[in-house]
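Just dropping this structure here.
Here the complex is missing one protein chain, while the rest keep their positions.
In order of appearance the chains are A, B and C, and numbering begins at 1 in each one.
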Amino acid sequence: MITGFQMQQKVLFKHCDPAGIVFFPRYYEMINDCVETFFDTALGMPFERFHPHRAVPTAAIETRFIAPSRHGDLLDFRLVTAAVGRTSWTYRMTGACQTQPRFETSATLVHVDANGTPTPWPDALRQKLTAYEAHNDP
Amino acid sequence: MITGFQMQQKVLFKHCDPAGIVFFPRYYEMINDCVETFFDTALGMPFERFHPHRAVPTAAIETRFIAPSRHGDLLDFRLVTAAVGRTSWTYRMTGACQTQPRFETSATLVHVDANGTPTPWPDALRQKLTAYEAHNDP
Amino acid sequence: MITGFQMQQKVLFKHCDPAGIVFFPRYYEMINDCVETFFDTALGMPFERFHPHRAVPTAAIETRFIAPSRHGDLLDFRLVTAAVGRTSWTYRMTGACQTQPRFETSATLVHVDANGTPTPWPDALRQKLTAYEAHNDP
Partner (left out) sequence: MITGFQMQQKVLFKHCDPAGIVFFPRYYEMINDCVETFFDTALGMPFERFHPHRAVPTAAIETRFIAPSRHGDLLDFRLVTAAVGRTSWTYRMTGACQTQPRFETSATLVHVDANGTPTPWPDALRQKLTAYEAHNDP
(Lines give C-alpha, C1' and ligand atoms only; values in the text may rest on other atoms or scores of the structure.)
Protein backbone atom coordinates (compact mmCIF):
# COMPACT_ATOMS: atom_id res chain seq x y z
CA MET A 1 0.00 0.00 0.00
CA ILE A 2 3.00 2.27 -0.61
CA THR A 3 2.18 5.26 -2.73
CA GLY A 4 5.71 6.43 -3.04
CA PHE A 5 7.91 8.55 -0.84
CA GLN A 6 6.66 12.06 -0.30
CA MET A 7 8.15 15.23 1.06
CA GLN A 8 7.39 18.92 0.85
CA GLN A 9 9.84 21.67 0.05
CA LYS A 10 9.05 25.37 0.01
CA VAL A 11 10.43 27.48 -2.83
CA LEU A 12 12.83 29.84 -1.09
CA PHE A 13 14.47 33.08 -2.16
CA LYS A 14 17.71 31.28 -3.02
CA HIS A 15 15.96 29.08 -5.60
CA CYS A 16 14.60 31.96 -7.68
CA ASP A 17 16.00 33.85 -10.64
CA PRO A 18 15.47 37.42 -11.88
CA ALA A 19 12.20 36.30 -13.48
CA GLY A 20 11.00 35.35 -9.98
CA ILE A 21 10.74 31.65 -10.79
CA VAL A 22 12.84 28.66 -9.81
CA PHE A 23 16.13 28.60 -11.76
CA PHE A 24 16.25 25.08 -13.19
CA PRO A 25 19.65 24.04 -11.72
CA ARG A 26 18.17 24.76 -8.27
CA TYR A 27 15.43 22.19 -8.99
CA TYR A 28 18.20 19.60 -9.19
CA GLU A 29 19.36 20.54 -5.71
CA MET A 30 15.77 20.08 -4.49
CA ILE A 31 15.54 16.77 -6.38
CA ASN A 32 18.80 15.59 -4.83
CA ASP A 33 17.59 16.67 -1.37
CA CYS A 34 14.47 14.56 -1.89
CA VAL A 35 16.56 11.51 -2.89
CA GLU A 36 18.88 12.10 0.08
CA THR A 37 15.92 12.32 2.46
CA PHE A 38 14.42 9.17 0.91
CA PHE A 39 17.63 7.23 1.58
CA ASP A 40 17.72 8.59 5.11
CA THR A 41 14.15 8.26 6.32
CA ALA A 42 12.63 5.60 4.02
CA LEU A 43 15.64 3.31 3.49
CA GLY A 44 17.43 3.96 6.79
CA MET A 45 20.65 4.50 4.87
CA PRO A 46 21.65 8.17 5.18
CA PHE A 47 24.12 9.39 2.56
CA GLU A 48 26.55 10.42 5.30
CA ARG A 49 26.93 6.73 6.28
CA PHE A 50 27.30 5.73 2.64
CA HIS A 51 30.24 8.00 2.03
CA PRO A 52 33.15 7.71 1.54
CA HIS A 53 32.99 3.93 1.12
CA ARG A 54 30.17 3.96 -1.39
CA ALA A 55 28.31 6.51 -3.45
CA VAL A 56 25.28 6.73 -5.72
CA PRO A 57 26.18 9.08 -8.59
CA THR A 58 23.50 9.99 -11.10
CA ALA A 59 24.20 8.36 -14.48
CA ALA A 60 21.27 9.78 -16.43
CA ILE A 61 18.36 12.09 -15.77
CA GLU A 62 15.64 13.59 -17.88
CA THR A 63 13.20 16.23 -16.78
CA ARG A 64 10.17 18.02 -18.12
CA PHE A 65 9.45 21.39 -16.53
CA ILE A 66 5.69 21.68 -16.93
CA ALA A 67 4.94 25.02 -15.28
CA PRO A 68 7.09 27.56 -13.45
CA SER A 69 7.27 27.59 -9.65
CA ARG A 70 7.34 30.86 -7.76
CA HIS A 71 8.90 32.05 -4.52
CA GLY A 72 6.81 30.78 -1.62
CA ASP A 73 5.18 27.88 -3.47
CA LEU A 74 4.87 24.71 -1.39
CA LEU A 75 6.00 21.89 -3.64
CA ASP A 76 4.99 18.28 -3.03
CA PHE A 77 7.68 15.88 -4.20
CA ARG A 78 6.67 12.26 -4.83
CA LEU A 79 9.22 9.56 -5.65
CA VAL A 80 8.63 5.97 -6.80
CA THR A 81 11.01 3.24 -7.89
CA ALA A 82 10.81 2.58 -11.64
CA ALA A 83 13.38 -0.24 -11.74
CA VAL A 84 16.05 -1.84 -9.57
CA GLY A 85 19.00 -3.30 -11.48
CA ARG A 86 21.93 -5.28 -10.17
CA THR A 87 23.90 -2.09 -9.44
CA SER A 88 21.47 0.61 -10.56
CA TRP A 89 18.23 2.19 -9.44
CA THR A 90 15.82 4.18 -11.57
CA TYR A 91 13.31 6.47 -9.94
CA ARG A 92 10.52 8.68 -11.16
CA MET A 93 9.76 11.88 -9.33
CA THR A 94 7.06 14.48 -9.70
CA GLY A 95 6.80 17.95 -8.21
CA ALA A 96 3.44 19.65 -7.82
CA CYS A 97 1.95 22.71 -6.15
CA GLN A 98 -1.47 21.68 -4.87
CA THR A 99 -3.01 20.05 -7.94
CA GLN A 100 -0.76 21.73 -10.50
CA PRO A 101 2.14 19.63 -11.81
CA ARG A 102 5.41 21.54 -12.02
CA PHE A 103 7.94 18.96 -13.19
CA GLU A 104 8.44 15.28 -13.73
CA THR A 105 11.80 13.63 -13.83
CA SER A 106 13.28 10.19 -14.24
CA ALA A 107 16.82 9.31 -13.23
CA THR A 108 19.14 6.36 -12.92
CA LEU A 109 21.68 6.16 -10.11
CA VAL A 110 24.50 3.65 -9.87
CA HIS A 111 25.72 2.11 -6.64
CA VAL A 112 29.52 2.35 -6.71
CA ASP A 113 32.36 1.57 -4.33
CA ALA A 114 35.08 3.99 -3.23
CA ASN A 115 36.84 3.54 -6.59
CA GLY A 116 33.71 4.38 -8.56
CA THR A 117 33.19 0.75 -9.66
CA PRO A 118 29.54 -0.35 -9.92
CA THR A 119 28.72 -2.68 -7.04
CA PRO A 120 25.60 -4.83 -6.42
CA TRP A 121 23.05 -3.44 -4.01
CA PRO A 122 23.03 -5.22 -0.66
CA ASP A 123 19.92 -7.44 -0.50
CA ALA A 124 18.30 -5.50 2.31
CA LEU A 125 18.63 -2.24 0.42
CA ARG A 126 17.43 -3.83 -2.83
CA GLN A 127 14.29 -5.05 -1.08
CA LYS A 128 13.54 -1.63 0.31
CA LEU A 129 14.11 0.03 -3.07
CA THR A 130 11.79 -2.53 -4.68
CA ALA A 131 9.09 -1.89 -2.11
CA TYR A 132 8.74 1.61 -3.50
CA GLU A 133 7.84 0.38 -6.98
CA ALA A 134 4.65 2.02 -8.16
CA HIS A 135 3.06 -1.32 -9.12
CA ASN A 136 3.30 -2.32 -5.48
CA ASP A 137 0.56 0.22 -4.95
CA PRO A 138 -2.82 -1.42 -4.81
CA MET B 1 31.79 25.78 -41.65
CA ILE B 2 30.41 26.16 -38.14
CA THR B 3 31.29 23.27 -35.89
CA GLY B 4 29.19 24.49 -33.05
CA PHE B 5 29.82 26.95 -30.27
CA GLN B 6 32.68 26.03 -28.00
CA MET B 7 33.87 27.23 -24.63
CA GLN B 8 36.07 25.87 -21.90
CA GLN B 9 35.27 25.76 -18.20
CA LYS B 10 37.57 24.54 -15.47
CA VAL B 11 36.15 22.35 -12.74
CA LEU B 12 36.52 24.46 -9.60
CA PHE B 13 36.39 23.62 -5.92
CA LYS B 14 32.79 24.87 -5.70
CA HIS B 15 31.60 22.31 -8.27
CA CYS B 16 32.86 19.26 -6.37
CA ASP B 17 31.24 17.00 -3.80
CA PRO B 18 32.67 14.92 -0.93
CA ALA B 19 33.57 12.22 -3.48
CA GLY B 20 35.80 14.81 -5.19
CA ILE B 21 33.76 14.82 -8.41
CA VAL B 22 31.36 17.32 -9.92
CA PHE B 23 28.02 17.28 -8.09
CA PHE B 24 25.47 16.89 -10.89
CA PRO B 25 23.37 20.00 -10.11
CA ARG B 26 26.56 22.04 -10.55
CA TYR B 27 26.85 20.68 -14.11
CA TYR B 28 23.56 22.42 -14.83
CA GLU B 29 25.03 25.72 -13.71
CA MET B 30 27.95 25.13 -16.09
CA ILE B 31 25.53 24.13 -18.87
CA ASN B 32 23.49 27.28 -18.26
CA ASP B 33 26.67 29.40 -18.25
CA CYS B 34 27.56 27.91 -21.65
CA VAL B 35 24.11 28.74 -23.06
CA GLU B 36 24.31 32.25 -21.58
CA THR B 37 27.75 32.79 -23.14
CA PHE B 38 26.46 31.44 -26.48
CA PHE B 39 23.63 33.97 -26.48
CA ASP B 40 26.07 36.72 -25.55
CA THR B 41 29.05 36.09 -27.82
CA ALA B 42 27.62 34.00 -30.67
CA LEU B 43 24.14 35.50 -31.00
CA GLY B 44 24.92 39.02 -29.79
CA MET B 45 21.91 38.81 -27.47
CA PRO B 46 23.14 38.78 -23.88
CA PHE B 47 20.65 37.48 -21.34
CA GLU B 48 20.86 40.74 -19.40
CA ARG B 49 19.33 42.56 -22.40
CA PHE B 50 16.66 39.87 -22.77
CA HIS B 51 15.41 40.29 -19.26
CA PRO B 52 12.96 41.35 -17.92
CA HIS B 53 11.01 41.73 -21.16
CA ARG B 54 11.68 38.26 -22.42
CA ALA B 55 13.15 35.02 -21.07
CA VAL B 56 14.19 31.59 -22.31
CA PRO B 57 13.19 29.10 -19.61
CA THR B 58 14.20 25.46 -20.04
CA ALA B 59 11.15 23.30 -20.79
CA ALA B 60 12.86 19.91 -20.97
CA ILE B 61 16.36 18.56 -20.59
CA GLU B 62 17.89 15.12 -20.59
CA THR B 63 21.46 14.30 -19.71
CA ARG B 64 23.74 11.30 -19.67
CA PHE B 65 26.70 11.56 -17.32
CA ILE B 66 29.28 9.35 -19.02
CA ALA B 67 32.28 9.65 -16.70
CA PRO B 68 32.97 11.69 -13.57
CA SER B 69 34.84 15.01 -13.75
CA ARG B 70 37.36 15.91 -11.09
CA HIS B 71 38.53 19.15 -9.54
CA GLY B 72 40.93 20.88 -11.94
CA ASP B 73 39.69 19.18 -15.12
CA LEU B 74 39.45 21.49 -18.12
CA LEU B 75 36.12 20.74 -19.75
CA ASP B 76 35.41 21.56 -23.38
CA PHE B 77 31.76 22.40 -23.90
CA ARG B 78 30.38 22.15 -27.45
CA LEU B 79 26.87 23.30 -28.35
CA VAL B 80 24.94 22.82 -31.60
CA THR B 81 21.39 23.63 -32.58
CA ALA B 82 19.24 20.52 -32.93
CA ALA B 83 16.03 22.29 -33.96
CA VAL B 84 14.51 25.76 -34.09
CA GLY B 85 10.74 25.88 -33.65
CA ARG B 86 8.42 28.86 -33.87
CA THR B 87 8.95 29.72 -30.21
CA SER B 88 11.37 27.01 -29.11
CA TRP B 89 15.00 26.04 -29.55
CA THR B 90 16.54 22.64 -28.96
CA TYR B 91 20.27 22.30 -28.47
CA ARG B 92 22.62 19.42 -27.95
CA MET B 93 25.68 19.91 -25.79
CA THR B 94 28.63 17.73 -24.98
CA GLY B 95 31.28 18.11 -22.32
CA ALA B 96 34.66 16.44 -22.66
CA CYS B 97 38.05 16.47 -20.97
CA GLN B 98 40.62 16.13 -23.74
CA THR B 99 39.29 13.13 -25.70
CA GLN B 100 37.20 11.69 -22.88
CA PRO B 101 33.47 12.43 -23.02
CA ARG B 102 31.98 13.39 -19.67
CA PHE B 103 28.35 14.21 -20.44
CA GLU B 104 25.93 14.81 -23.26
CA THR B 105 22.73 16.70 -22.89
CA SER B 106 19.82 17.82 -25.00
CA ALA B 107 17.45 20.58 -23.96
CA THR B 108 14.54 22.62 -25.26
CA LEU B 109 14.15 26.27 -24.33
CA VAL B 110 11.09 28.38 -24.97
CA HIS B 111 11.17 32.05 -25.90
CA VAL B 112 8.60 33.77 -23.69
CA ASP B 113 7.47 37.32 -23.05
CA ALA B 114 7.30 39.05 -19.66
CA ASN B 115 4.09 37.13 -18.84
CA GLY B 116 5.66 33.77 -19.64
CA THR B 117 3.70 33.38 -22.89
CA PRO B 118 5.59 31.64 -25.73
CA THR B 119 6.54 34.21 -28.36
CA PRO B 120 8.00 33.70 -31.88
CA TRP B 121 11.74 34.21 -32.22
CA PRO B 122 12.65 37.44 -34.01
CA ASP B 123 13.84 36.57 -37.53
CA ALA B 124 17.40 37.72 -36.98
CA LEU B 125 17.74 35.56 -33.88
CA ARG B 126 16.12 32.57 -35.60
CA GLN B 127 18.64 32.81 -38.43
CA LYS B 128 21.55 32.87 -36.03
CA LEU B 129 20.20 29.93 -34.05
CA THR B 130 19.73 28.00 -37.31
CA ALA B 131 23.30 28.75 -38.40
CA TYR B 132 24.47 26.62 -35.49
CA GLU B 133 22.69 23.50 -36.73
CA ALA B 134 25.12 20.59 -36.93
CA HIS B 135 24.13 19.76 -40.54
CA ASN B 136 25.36 23.20 -41.52
CA ASP B 137 28.80 21.81 -40.84
CA PRO B 138 30.52 20.72 -44.03
CA MET C 1 11.18 35.38 27.80
CA ILE C 2 12.29 35.08 24.20
CA THR C 3 15.57 33.26 23.80
CA GLY C 4 15.88 33.99 20.15
CA PHE C 5 14.53 32.32 17.07
CA GLN C 6 15.73 28.78 16.59
CA MET C 7 15.68 26.30 13.74
CA GLN C 8 17.56 23.17 12.84
CA GLN C 9 19.15 22.41 9.50
CA LYS C 10 20.87 19.16 8.57
CA VAL C 11 24.14 19.34 6.67
CA LEU C 12 23.30 17.73 3.32
CA PHE C 13 25.46 16.33 0.54
CA LYS C 14 25.03 19.54 -1.47
CA HIS C 15 26.62 21.65 1.27
CA CYS C 16 29.89 19.71 1.41
CA ASP C 17 33.16 20.10 -0.43
CA PRO C 18 35.87 17.61 -1.42
CA ALA C 19 37.23 17.80 2.13
CA GLY C 20 33.84 16.51 3.32
CA ILE C 21 33.01 19.67 5.24
CA VAL C 22 30.58 22.51 4.60
CA PHE C 23 31.89 24.82 1.85
CA PHE C 24 31.64 28.28 3.40
CA PRO C 25 29.45 29.91 0.70
CA ARG C 26 26.87 27.18 1.41
CA TYR C 27 26.75 28.36 5.04
CA TYR C 28 25.47 31.68 3.72
CA GLU C 29 22.61 29.90 1.97
CA MET C 30 21.77 28.20 5.28
CA ILE C 31 22.07 31.53 7.11
CA ASN C 32 19.77 33.18 4.58
CA ASP C 33 17.29 30.28 4.88
CA CYS C 34 17.24 30.85 8.65
CA VAL C 35 16.57 34.59 8.20
CA GLU C 36 13.88 33.82 5.61
CA THR C 37 12.21 31.33 7.96
CA PHE C 38 12.43 33.86 10.81
CA PHE C 39 10.60 36.47 8.75
CA ASP C 40 8.01 33.88 7.75
CA THR C 41 7.23 32.09 11.00
CA ALA C 42 8.34 34.53 13.70
CA LEU C 43 7.45 37.86 12.08
CA GLY C 44 4.56 36.66 9.91
CA MET C 45 6.10 38.47 6.96
CA PRO C 46 7.26 35.87 4.43
CA PHE C 47 9.83 37.09 1.92
CA GLU C 48 7.52 36.14 -0.95
CA ARG C 49 5.02 38.77 0.23
CA PHE C 50 7.79 41.34 0.64
CA HIS C 51 8.96 41.06 -2.93
CA PRO C 52 8.91 42.73 -5.36
CA HIS C 53 7.68 45.86 -3.55
CA ARG C 54 10.29 45.73 -0.81
CA ALA C 55 13.46 43.83 -0.07
CA VAL C 56 15.95 43.36 2.75
CA PRO C 57 19.40 43.15 1.15
CA THR C 58 22.38 42.38 3.36
CA ALA C 59 24.61 45.44 3.73
CA ALA C 60 27.35 43.92 5.90
CA ILE C 61 28.10 40.56 7.44
CA GLU C 62 30.97 39.14 9.40
CA THR C 63 31.43 35.52 10.33
CA ARG C 64 33.78 33.40 12.36
CA PHE C 65 33.90 29.73 11.39
CA ILE C 66 34.84 28.06 14.66
CA ALA C 67 34.90 24.38 13.72
CA PRO C 68 34.09 22.49 10.53
CA SER C 69 30.68 20.89 10.02
CA ARG C 70 30.39 17.50 8.37
CA HIS C 71 27.80 15.81 6.18
CA GLY C 72 24.93 14.63 8.37
CA ASP C 73 25.53 17.04 11.24
CA LEU C 74 22.35 18.50 12.73
CA LEU C 75 23.01 22.20 13.16
CA ASP C 76 21.04 24.35 15.58
CA PHE C 77 20.71 27.91 14.33
CA ARG C 78 19.87 30.61 16.88
CA LEU C 79 19.09 34.18 15.86
CA VAL C 80 18.66 37.27 18.05
CA THR C 81 18.17 40.92 17.22
CA ALA C 82 21.25 43.01 18.01
CA ALA C 83 19.81 46.38 16.94
CA VAL C 84 16.85 47.84 15.08
CA GLY C 85 17.55 51.10 13.24
CA ARG C 86 15.15 53.33 11.37
CA THR C 87 15.64 51.33 8.15
CA SER C 88 18.11 48.66 9.25
CA TRP C 89 18.19 45.53 11.35
CA THR C 90 21.26 43.86 12.82
CA TYR C 91 21.09 40.26 13.92
CA ARG C 92 23.50 37.86 15.55
CA MET C 93 23.32 34.20 14.68
CA THR C 94 25.12 31.15 15.99
CA GLY C 95 25.31 27.66 14.57
CA ALA C 96 26.11 24.70 16.79
CA CYS C 97 26.11 20.92 16.63
CA GLN C 98 24.94 19.70 20.03
CA THR C 99 27.18 21.67 22.39
CA GLN C 100 29.92 22.43 19.87
CA PRO C 101 29.83 25.90 18.30
CA ARG C 102 30.45 25.90 14.56
CA PHE C 103 30.06 29.53 13.52
CA GLU C 104 28.89 32.89 14.74
CA THR C 105 27.84 35.68 12.46
CA SER C 106 26.55 39.20 12.69
CA ALA C 107 24.82 40.97 9.82
CA THR C 108 22.99 44.17 9.01
CA LEU C 109 20.07 44.18 6.60
CA VAL C 110 18.43 47.24 5.14
CA HIS C 111 14.73 47.59 4.45
CA VAL C 112 14.41 49.06 0.95
CA ASP C 113 11.60 49.84 -1.47
CA ALA C 114 11.34 48.62 -5.05
CA ASN C 115 13.93 51.19 -6.14
CA GLY C 116 16.42 50.06 -3.52
CA THR C 117 15.90 53.18 -1.38
CA PRO C 118 16.12 52.61 2.39
CA THR C 119 12.63 52.82 3.88
CA PRO C 120 11.55 52.92 7.55
CA TRP C 121 10.31 49.67 9.03
CA PRO C 122 6.55 49.60 9.54
CA ASP C 123 5.84 49.93 13.28
CA ALA C 124 4.38 46.45 13.65
CA LEU C 125 7.42 44.87 12.08
CA ARG C 126 9.79 47.02 14.14
CA GLN C 127 8.12 45.88 17.33
CA LYS C 128 8.43 42.25 16.38
CA LEU C 129 12.08 42.66 15.44
CA THR C 130 12.71 44.40 18.78
CA ALA C 131 11.03 41.60 20.69
CA TYR C 132 13.83 39.31 19.58
CA GLU C 133 16.53 41.41 21.23
CA ALA C 134 18.70 39.29 23.48
CA HIS C 135 18.31 41.65 26.44
CA ASN C 136 14.62 40.91 26.38
CA ASP C 137 15.60 37.49 27.63
CA PRO C 138 15.19 37.22 31.38
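Note that in this section contacts are C-beta pairs under 8 Å (C-beta built on N, C-alpha and C of every residue); 3 or more make two chains touch, one makes a residue touch a chain.
Just so you know, these numbers come straight off a predicted model, no measurement behind them.
Student: Which residue among C:R49, C:R64 or C:R86 touches the omitted chain?
Tutor: Of all options in C:R49, C:R64 or C:R86, contact with the hidden chain holds for C:R64.
Student: Can you tell me which of A:F13, A:Y28 or A:Y132 touches the chain that was removed from the display?
Tutor: Going through A:F13, A:Y28 or A:Y132 one by one, A:F13 is the residue touching the chain not shown.
Student: For a quick check of understanding: of C:A55, C:A82 or C:L125, which residue touches the chain that isn't displayed?
Tutor: The one listed residue touching the chain not shown is C:A55.
Student: Using the touch rule from the top, list residues of chain A that touch the missing partner.
Tutor: Residues in contact with the chain left out: 13-14, 16-20, 23, 25, 71.
Student: Determine and list the chain B residues touching the chain excluded from the picture.
Tutor: 11-14, 20, 29, 32-33, 36, 46-49, 51-52, 70-72
Student: Take the complete complex as the reference. Which residues in chain C touch the chain that isn't displayed?
Tutor: Those residues of chain C that touch the unshown chain are 18-19, 21, 23-26, 28-29, 31-32, 51-52, 55, 57-65, 68, 116.
Please note the rule applied: only the chains that are shown with their structure count from here on.
Student: Using the average of all C-alpha atoms in each chain as its centre, how far is it in Å between chain B and chain C?
Tutor: Computed value for the inter-centroid distance: 35 Å.
Student: Can you compute the centre-to-centre distance for chain A and chain C, using the mean CA position of each chain? Integer Å is fine.
Tutor: 28
Student: Touching two or more other chains, which residues of chain A qualify?
Tutor: Residue numbers touching two or more other chains: 29, 32, 51-52.
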